[in-house]
Each structure stands twice: as C-alpha cells, then as structure tokens.
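What you see is the complex with one protein chain gone and the rest in place.
Up next is chain A:
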Amino acid sequence: MKRWKTIRNKENGKEQQGEEPFQALLQQLVNSDDFIQFTYKSAAGLLCIGYYTSLIDGKILHQDILPNIKSLESIHHLHSLIPIENIIVTSDVTKIKDSLLNGHMMVFITKDIGQIGLVRAPVDNTREVSIPEVEFSVVGPKESFVESLDKNLNLVRKRLPLPELKTIEIVIGTISKTKVSVLYIDGIANKENVQTVTQRLSDLEIDQVNDSSYLTQLIQDNQNSPFPQLIDTERPDRIASALGEGKVAILVDGAPHGLIAPTNLFEFFVAYEDYFLNWAVATFFRLVRFFAVLFSILITPIYVAVLTYHYELIPKDLVSTLVTSRNPIPLPPIMEALILELAIELLREAGARLPTKVGQTIGIVGGIVIGTASVEAGLTSNVLLIIVALAALASFTTPVYQMGNTIRLIRFPFLLMAHYIGLVGVAVSFIFLLIHLLRLSSLGRPFLEPVYPLRLQGLVDSIIRLPIPFQSKRPAQSQAEDDKKFNAMKAKRIKDTKKND
C-alpha cells in the first residue's frame, strides 16, 4: 500500500527533469527481472539499450534496431538509422516510463546525456479476429471483437469509413492504465450523450479495469439495478449500426466486448441477426423472445400461486394431471419449485464453470438423471419439472447475456411473493418491476423509451421490426442531431426500368 502511494505521489508531483530522477527511474526498472539493459560501444561512445522483454517484439529488435544502431553518433539521428516511424527523443521521465510500459525501448548514449530516444517495437500477441460466439448468427458478418483496442477500432472503422467517426481516448485505472475509447459520429450523435459518457469515464476512481463490464457497472445510471443499462456486444456490425443511430460506443483495451449507450429495455432482446432476416420473420422471432421473457419470469410463480391458493383457476381437465403428479410429494409447492429452480441454477453454474466437454456431460447428468430420478423418487412433480425446464430454456433466448442473467434472478422475488400472497403477490411484484423499469434511465434517457414515453420513431424497431425503408429515422431515444437516416420516400419507391421504356 505504501509503495503504491509513493508511486502515485511521484506521478502527481511536478515534472521532474534531469539526471537525478532518471537515475532513480533506472534503478526502479532494473529491479524487475524482465527489464533488460545492455551497453554497446558505438561510434559515439557508450550506447545503452533498455526494454521490457515481455513487451518488445524480438523480431523488430533483431532485424530493424540492433543492426542499424551501431553507427549511431547522436541521439537525434536515431530516426534516420532505424526504419521505424515516430521515434521520440525526450528527457521527460514520466513519458519515458509510460512509453517503456507501452512497448517502447529506450536508447541513450553517453554523448547526449539526459536525452533518451524511444523506439516503438511492441509485441503483437493478441488473438486473431474470430467468429462471434455469444452473439452468433447463421447469416451475416462473422467477425467479433478481440482484446486489442487497435484491432477493434479497425473493425469498426472499416464499416464506417468517415472522417466524422471520432474517438476520444481516456486512460482509466491507477494501476491498470486501461485505454478506453469513446466512439461517436460527429454530426449525428448527440453531443450531450458524448459529454455524459466522457465525463462519467474520466471521473471514474478505480485502480483496475479488466473488462468493459467493469465500466457498465460503474457508469450506468442506477448501479443497484439488476438491469444492465448499457448493451455489451461482441459484434462490430452492431456497434457500427448503433453509431449510425446516433448512439455512443465505448471500446476498452483488453475487452472483447464493446458497450453501447443510450439504450432501452427492448434493445436487449434484439439479436443482431434480426436485421439479416425478412422483417416478418424477424418480428416473429422478436415476439417469441418477448413471450419467452414473460413466460420465464411468470410461469413458475403462477404455478406456485395457483397451486397454493387458487385451485379454482385450474381447468377441470387439468386438475387430475396436476393432483396426480403432486400426490406423492411431501413438500409444499414453493419448496418444490425452489428446489427445482436451484437445481437448474446449479446445472447452469456447473456448466459455466467447467470446460465445454465436461459441461455437456453435466447437462446430461443433471437434466436427465437428476430430473427423472427426482420425479420417480417423489420429490418433484413432473409437471413442475417441465415448467421449470421450459422457463430456464426461455431465459436463455435473451440475446444479451447480461440481461439473461437478470431475467433468471428476478424470478425469485416473484416466487416468494407468489407463495406468500398468491396471484396478488405476482401482480404486486410485477408492479414493482414496472415501476423500477419506468424509473430507470440510460445516460439520462428513459429506459422504456419507444413504449413509454411512446415514440413511433423508435417503435418501428423495438418489439417489432418493420421493413428497412420504414426505419428511415433514427430512434428518438438517442436524440440524434440529425435524425434522418435516409429519404423514406425514395426508399419505398422501387422503380425498375423496363426494356420497353
């Protein structure tokens, strides 16, 4: 703790120049075993090279730097000897330190004491752009973000070749020094949104940012809400389309997921594949997803409420099925439901923690063996088993993983309320949920936007997805400076020139 403090104090202190602090820095650097320093005899006396082996590409060092550097006479001639762009010569100790940690190597000669040359030779060991796994789509682009910010920016910029696409770089984290880029299209995105995002990011007080999900949790409007208020996506095409709608995107170095804001509840149930399908099919799939959410949250609580309090509601033909399946079970419906829900959560958690191949086995063991065995042993009724399994399945249809987790979590308060006061409890919980959602905002914009407040402009692409010519305007929620995407009249008028004309 004390050590970090001293480092930070040095950073914050006045710019220290001269040999004395540089010597101190050198001392500090040499303390680490992966910092390498060696001295040559060159044309102009002693030549010293220092770098972190873990950060430097050996190939550049061997091919471009070492063969050329021997004839170095003055540190200012460095750029004419080495075929690497943007060589800096400085005496700023802080800059030297930062550059060394960012994959530069330092060169200095006894002749030009106090002047340090910095050569960029970072090792590129990020993984290749691969197929999106979380947001897989059968049709459409198959590239997803990787951990390198530069690669990710490249993926977005390729899709938006515009000078208006601007990025603001912010460094966050006192020890992780994570580079974060805020992306927006100048002239489309609302300046207020950009301002809010950059301000919230630069105000952050945190030591480490290891993933973009840190930022989601830290900068969203209500941090206690189980609902994420920023979409995270691994698809560059989704980010590009969000930017085109006047939204702001955040890319984090080291995170394979970008963030989009402002956003609304309905966007969390939009799979990007929807845009690659015919509008009728896409609308159907979206409706299925919304049904799945409601089903997943409500079906088990309704089962518990009806079986515990409202036997009158059971249709007469279903009574015998329900009662026979529950007959051998000694537990009240709530315990039965909780046990099964817990079992499903255990299976999910075990599957998530284990390697894929073992995970599959867990699915089979849990799903089939435990399921049938517990029914046969008379611990759970098979009707509830079906219901809980369906509800779990339905919760997995949510395209945004974070939202899927939320859906699974908010089922439990519903369950308890259903047990305490029956369907009234389910209704009360639902009211609480609605109130909470109504109070939520994303970058200060209402979270239920196209529905409440009702905005037809956004409604065409929310619960339903109308044909692309109908989406000629940017959604009202992003409050775009220019809300016209394209000319709707021209888009709807399809004219074929005939041979005879």
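The criterion applied here is as follows: contacts are C-beta pairs under 8 Å (C-beta built on N, C-alpha and C of every residue); 3 or more make two chains touch, one makes a residue touch a chain; residues count from 1.
The rule is short, and it goes like this: contacts and distances are computed from a predicted model.
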{"item": "\"YciI family protein\", \"N-methylhydantoinase B/oxoprolinase/acetone carboxylase, alpha subunit\", \"Ger(X)C family spore germination protein\" or \"Anti-sigma factor NepR domain-containing protein\" - which is the UniProt name of the missing chain", "value": "\"Ger(X)C family spore germination protein\""}
{"item": "Given A:86, A:224, A:356 or A:497, the one touching the chain that is not displayed", "value": "A:224"}
{"item": "Residue of A:23, A:320 or A:487 in touch with the missing chain, whole complex considered", "value": "A:320"}
{"item": "From A:145, A:214, A:227 or A:309, residue that would touch the chain that is not displayed", "value": "A:309"}
{"item": "Residues belonging to chain A that touch the chain removed from view", "value": "224, 306-312, 314, 316, 319-320, 322-324, 326-329, 332-333, 420-422"}
